[in-house]
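Excluded from the complex is one protein chain; the other protein chains are retained at their positions.
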Amino acid sequence: MPIAADVVLGSNVTIHHPSLVNLYGCRIGNDVKIGAFVEIQKGVIVGDRCKISSHSFLCEGVTIEADVFVGHGVMFTNDPYPRATTDGRLQGEADWTVVPTTVRRGASIGSGAVIRCGVTLGEHSMIGAGAVVTRDVPPHAVVAGVPARTIGNVRKPGESA
Amino acid sequence: MPIAADVVLGSNVTIHHPSLVNLYGCRIGNDVKIGAFVEIQKGVIVGDRCKISSHSFLCEGVTIEADVFVGHGVMFTNDPYPRATTDGRLQGEADWTVVPTTVRRGASIGSGAVIRCGVTLGEHSMIGAGAVVTRDVPPHAVVAGVPARTIGNVRKPGESA
Partner (left out) sequence: MPIAADVVLGSNVTIHHPSLVNLYGCRIGNDVKIGAFVEIQKGVIVGDRCKISSHSFLCEGVTIEADVFVGHGVMFTNDPYPRATTDGRLQGEADWTVVPTTVRRGASIGSGAVIRCGVTLGEHSMIGAGAVVTRDVPPHAVVAGVPARTIGNVRKPGESA
């Protein structure tokens, strides 16, 4: 089933096309919108009032706080050196350790971005479309490029942290 | 429904897997082919004889003229600074302005490219696979990279504009 029985959905969650998503073992907060062709794996937590746009992939190990925008076609990862097999057999869950990734409250991730595992995207940070994020992003930073580098700041002048 | 009732389809449109696309409020020209896992939002116009390949996303604000090739996994955008929420509630349509993007006749967009909103891709231009386009692309230019830069020209020697 595209939305597995073990998914915990908050109130007022909008899944535009339930037949065109793949959600299992995850916990989705209140007032979240989820687009088509989205996969969210087990263990993922999505906070309240997030938008998870079409074609995005949230893997095990990802935690998304409240008020986060995930653009279209965003790819998270959880294994820096993935392999299909170990010792001639398909890898199973015991063969690798999930490296966690955290997206802090109010951050935005542009479409087509790729997030290398193990990083934290700071509060209200903004990840440019098509960026490949390989390091932590400070709060309020705007980053872009491959690898992503800071190109600006979204904090208003005089605004406190 | 994956193809909403308000979609205007031209003649001889091929949608290989109607159950695996998400089209709504858009206008599709004649002799267009649309692959699987494609989303096309309201207000999008696709001209005649275009190919929209699998896994691509065409958002509101995108206009595609005739004879355009959109590769696989191409992401358009319409908001340079997207956010999930404003003042503690989910953003609605009134909370941002769609920035339009135009793809001129005969252009080609390579697979995995990301198109930042507000640009025009010139006639017969060619966008390399995996490019992130952040500026207008001149007619007949070949661009590639992140951000995309001109690396050649597809106009034949002696050919007029």
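Every chain is named by a letter (A and B) in the order it is written, and numbering of its residues begins at 1.
Here is the rule we go by: contacts are C-beta pairs under 8 Å (C-beta built on N, C-alpha and C of every residue); 3 or more make two chains touch, one makes a residue touch a chain.
These numbers come from a predicted model, not from an experiment.
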May I ask you to list the residues on subunit A that touch the chain which is not drawn?
2, 19-20, 22, 37, 39, 55, 57, 59, 73, 75-77, 81-85, 88-91, 112, 114, 116, 132, 146-147
Can you list, in ascending order, the subunit B residues touching the missing chain?
16-17, 19-20, 31, 33, 35-37, 49-51, 54-55, 67-69, 71-73, 106, 108, 110-112, 126, 129-130, 145-146, 154
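Basically, only the chains that are shown with their structure count from here on.
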Rounded to the nearest whole Å, what is the centre-to-centre distance of subunit A and subunit B, using the mean of the C-alpha atoms as each centre?
24
